[in-house]
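Removed: one protein chain of the complex. Kept in place: all other protein chains.
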């Protein structure tokens, strides 16, 4: 890394890219990126050109010596990379719409990460990630893989179980969003708040909350279960919890917990969106189209304000913070997805967990806080089983394994309904599931 | 125990009692019961008299020197007992009807053991069991507590966590029923079949199946997932599984798994029963009324055939087998609820599990088969969390804790719906929940 | 196995063989051996002929239809075998003498199983066992490997870690000897005594002791620490324990514990034997020579009394009991070496342990008794580490790994002394350590 870093972003044509660029620009002092390669596939070429040219204009305006490369040739890009970030979406938003809509058409929440939709996102994504890892092992064996692609838990689990790469981190903006939400609730600067996170991706709990190093959990739980904060809570946490439930749980939930502890309410909302043609993928598609219209403007040379509505807030910040802490051996604490190593005793030591880690030059190391509270242990274990079996199905292309993953998902009401959804989704995503449809497999 | 055993049956007025008597009569040679005390409470006096007199006639007809005592005085009965069996039902079938019907009135399966109904059965039962244990520690400290009262998992967990009694076994007829069902499927005598059981009460899996000591699991799974056996399977296993699901699960399910892997189908059935006034408690109530009419017949001196329809088949056999194996140090293998001791590594060592155990004079010792299959680990953990928090709520009478137990139950769709059910059920069962309603508690 | 069993005994020329034959004869009713193949290597041909012919005479006298085959062709023997027992000794007693004498020449106890001598026995034996397993996988994939060859713990660990064979059991006569000793101490028949064993081979503890199913541990510990039983205790347990130590340990020790809890006393004894040319190997060599003289007698057709002095008492009984319980799916409890599966939580689940197991047709299953007492946990862990690293050294032929195993052994006082012993022993055993001396390895 002697003369500046080479960073490769796979899925570089994503609408998120300007945020990432902004991040690299803002932290150039501590993170001297020399080359940034934005990689995409043939179908994404147009978007890559649009967003890539915006990236170049942003760098130029900032006056920084970062070379931005646009390419469809992944292997050339990966050669000698220092950091590889992945933010691609196999099948684009169209596929996500199917992930969300097909389950809903059978009365089941799709949930594009830890639900039946997430299973299919995993089936499409895991083989591509494993392919990238294979390339990395050959072309840049010392590089870090920073994965933003969902389902980040299943993807990290798959890399840990099915490859030898250990320099992998799964990243999500949910924990940092929770910390910022709590800072707003307490009306203090984010830097003064720290949460002890433990759990899995999109199934993470805040086990304790500190303001200037002193626990304020009791106070925060009190505030979160108070009616006067209900609109705030709905905004941060979903539809709000029953105060008695939250007090007994005695931990912060993440927004995705609504799918599991608030299933009927969420289902009703989602069905309404389904009927209105406004499931999240559809809303996002519209936003993205608008964003790309903006990005095309040759006079635009900074991240447009509208991107923040897209929902990926803090992603850039989380990603650059992480890369910088690794690069600079900062030894600060950040919540990421990494190997458990016993930090959560009821989860296998070799599995992926999402928890507060010390970030060193050799990567994140989980902070041991003891086992999860009894109340959260079951649901976390269930999603972990889902992630493991989902990853296995993705790798083997085995139909039975896929049905097992589908059926044990907490959102799926039966093997029968699971099979109906599975069959319909396999058909719908056929072209992106070669492991399931190639004649030689399984 | 020198001159014959003293056995105490709490809830002796139960309609099951004739089966138990029959068991003691049939195994008198190996299990010399000298005194059998049937204990009940004031409200159960009439039934105790009816069934108790039948018991006496049965013993007399068998010509055995067993003294049958009927009493409302539990402490006199417990003095110097060798075995204490519990089969009482706090609030009788009326309470069970509420456990089943109130959740259904909100579109939720009641499930009287591991569902919201089971939570309330636990809240009513655990304090009574702990009271019995207190009496036992004073009056018969060397006796064994053989508990049939549901929810047997939560009850065993509560005894292990909140008392010092270690001579406790939870007993269920489900595993033995599964073995007999598989024997019928294979068309062989039950004695030739053995299943490796592991899991929790009413959440137990058959991890392997042996015929004459040789694994026939693959064959059995094949048979169970074949259409030609579908009517058999529906009978034994519920509504039948998707073959691909069962093959991937690669383990036997118990009938109660239908509530969790077949939720929508079961809910539909139960709602129909609800509308027809035919939930299980109501059906059983009718059967019991008929049984007690039969029991009254002074000429009846054996277990009437109709009892087998009641649903407790093999209970007597399972109970007497267990007591006899303890008494005779038989060292045979039986599936019971006992302390885990590490046999299932992902469950706390000090928690109750239901699994194949060697039965010795000093009680059951679990057989270590390694951890549960990944696919079952999540659901089992979730029910274990439910049992632990439910037991805690029963002991403390804490409302918040009860709502937490309710909400994390896999059948309950949200904290909001959970709270509605909780409030309505607390009110309905008020008189049997002194820990929740006494002014001094909590 | 339809028409009688084929049993193969590798190291068939051993002086123990007549005991084994006697066992097969005595249990022929329950264990119908049709073919018994005694296999040895070229150097053992003479002894094989002598003992093999005695075996034939014994079978003939018993009038049983067991075909006894003598062969140097292991692969022919293994074809379609049902049970393979191993009792060979690489390098014969000569090698054992070196295992014992070289360490003693540096003031260190040799201990031919869990000491520095045992390391070398393992280095010589493990590769041969792995070779046998390879043959078995090809020629009799359904057979059971019943290993008596020491160090049985390291050998079982090696098979579990470096092969796919799971039908392997390590067998030792120490636990059965402890039970028989306790029966004599209590002056009751052996059949009435049962001990809960847990630990490792030659490092096994009796955690509880039952007479007719009732714990008599306190009483036994009292007796064992009473001066009036000191001569008995010395005989069974070695040189006797300090009563206060034994009471606090609150468990039965095995004779080999003397090497670890009684090191200075044992060392003194052994040094005396060393100076007198009477270390165990030398004593045994003399006994064996005498035995083989007896065996040659064409009129001898039964096991001579003198064999019992050889020290392998109960081996035959333990072995045949085990084979019969597997064959007949007896489900009785026997102490053997097998995979831990979580039964001892502080030992890795996949490691070998020696403990009370239920013996079924599919092999031994450990009985979960909870973790080891705190006081034994350290020493057991240390020997387990020694076994694992010793096995690794045997497989890889890596010098550094061998020195690590040597140095962490509790009997070896330093890496320096360890290296001196290691170098001298490597040289002395050169011809039996091809992994260390072949030019291509490591």
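Each chain carries a letter (A, B and C) given by its place in the written order, and its residues are counted from 1.
One rule holds for everything that comes next: a contact is a pair of C-beta atoms (placed from the backbone, for glycine too) under 8 Å apart; a residue touches a chain by one contact, two chains touch by 3 or more.
All values reported here derive from a predicted model rather than from experimental measurement.
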Worksheet item: Touched by the hidden chain, which of the shown chains?
Response: A, C
Worksheet entry | Of C:138, C:214 or C:248, the residue in touch with the unshown chain | C:248
Fill in: Contacting the left-out chain in the complete assembly, out of C:141, C:277, C:378 or C:434
C:378
Response to the item:
Missing-chain contacts on chain C, rising order, are 241-242, 244-245, 247-249, 261-265, 267, 346, 374-379, 381-386, 388-389, 398-401, 403-404, 407-408, 410, 413-419
Practice prompt. Using the touch rule from the top, list residues of chain A that touch the missing partner.
Written response: 194, 208, 210, 212-215, 329, 331-333, 340-345, 349, 358, 360-362, 365-371
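The rule we apply is simple: only the chains that are shown with their structure count from here on.
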Worksheet entry | Chain whose mean Cα position lies farthest from chain C | A
Worksheet item: If you average the CA atoms of chain A and of chain C, how many Å lie between those two points?
Response: 54
